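Removed from the display is one protein chain of the complex; every other protein chain stays in position.
Showing chain A:
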Amino acid sequence: SVQAHNEDKAQKLMEMNGLKPVPDSYDYDLIVIGGGSGGLAAAKEAAKYEKKVMVLDFVTPTPQGSSWGLGGTCVNVGCIPKKLMHQAALLGQALQDSRKFGWQFTEEVKHNWMTMTESVQNYIGSLNWGYRVALRDNKVTYENAYGEFVGPHTIKATNKRGVEKLYTAERFLIATGERPRYLGIPGDKEYCISSDDLFSLPYCPGKTLVVGASYVALECAGFLAGLGLDVTVMVRSILLRGFDQDMANKIGEYMKEHGVNFIREFVPIKVEQIEEGTPGRLKVTAKSTTGNQIIEGEYNTVLLAIGRDPCTRKIGLDKVGVHINEKTGKIPVNDEEQTNVPYIYAVGDILQDKLELTPVAIQAGRLLIRRLYAGATTKCDYVNVPTTVFTPLEYGACGYSEETAAEKFGEENIEVYHSHFWPLEWTVPSRDNNKCYAKIICNIQDNERVIGFHVLGPNAGEVTQGFAAAIKCGVTKEQLDSTVGIHPVCAEV
């Protein structure tokens, strides 16, 4: 059988006294481990140069049993369903606003979780299928199997039925991404869910406790509250660590004023089940981080969003000598995405000290392949990458936060220009008139070049994208001032 033959071959290879004999010809030019944003972009690009490529993608089910198809986190349990559910929540708000604009409807407006989830999952299904068609069409071999290194240039792929196959390749690209971290307290895996489960939850989560203050936590808390659910966020210390704290606090304030409860400076120590069900009832016991106070609360659902860990510890990296940061699991690479092992590369969320964003992974993956197979030299530019947090009041940013700019350039060398604004669309329905906010941080010593852009308001992502291009071109305050605004839009501020 093929399996026995391959095992024999690998056995012979590894028997040779720790030497690293490599096969004369490999099964593939490139094997990509991980079919997410970075992995798929790289695979498709490599196929363009007529390389023989294989993609291995496998989703280990969550403790609750959730799983999904080809496409990675972004498509299945990240950006895509998140933005759709955020949109669902915004539409709820719009329906309320619409009455002031003259729309009349007598029925009370309610939200149906199953209808929304089915539509979202259906769309995701079409994306999963689309990726499989694209790979097949480009002659990229795809296997739904768990890949791990077993020796030099050799990988073992195990499918969901436990069937193992060995493959060899000249080069490898690790793009395995991350998965949500659990708290390590009693009841966490048995009763809590994570973002991996939320977007396909087959029942409405009901009264929810979100643990964490990451953008995942705040975005999820935000749309759940927007859909009419009773939401509480339990925060250990600060909101949105790593982001401009001035903006983070404004986001928190807005969410608080719009019905999200916050429990600050507490961490859960125990989760118990009071009653089974879909959803059931859970009791959460939490301890203060500043004293000995203990509190208890009852919720239908507990959503953990306390961080994500790279999937690098169980893929046999030790067998091929790839260094990882033992503490974080992240993989250090040079500026050409190469690990310490010359024929093994890595892209995406698993990289040490790089941004965890889909477009970054895609860009890095594509450029890497072009350098490897098309003689290109362009490296991925990780500087001035724009981002957006899709909390109820959206936050778009590009460049330095105020604190980091002050630290790097000196507080006396930066100038911050800021403004509150009131979107025209919010005036008629009498929505908050002092919450939207924008600021730019300029480097005085460099012609007041804009080194940081931050905006809090509707469509923040759309607004930020253009400014990111401007910042990349080195726009200065004067140039911004001399650009005539579009009226009436938020971006003119």
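Here is the rule we go by: contacts are C-beta pairs under 8 Å (C-beta built on N, C-alpha and C of every residue); 3 or more make two chains touch, one makes a residue touch a chain; residues count from 1.
The definition used in the following text is that contacts and distances are computed from a predicted model.
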item	value
The complex's invisible chain, by UniProt name, from "Presenilin", "AP complex subunit sigma", "Alkylglycerone-phosphate synthase" or "Thioredoxin domain-containing protein 17"	"Thioredoxin domain-containing protein 17"
Hidden-chain contact residue, picked from the options A:T106, A:N122, A:T377 or A:N434	A:N122
Of A:R99, A:R136, A:R241 or A:K408, the one touching the omitted chain in the full complex	A:R136
Residues belonging to chain A that touch the chain removed from view	122-123, 125-126, 128-129, 132-133, 136-137
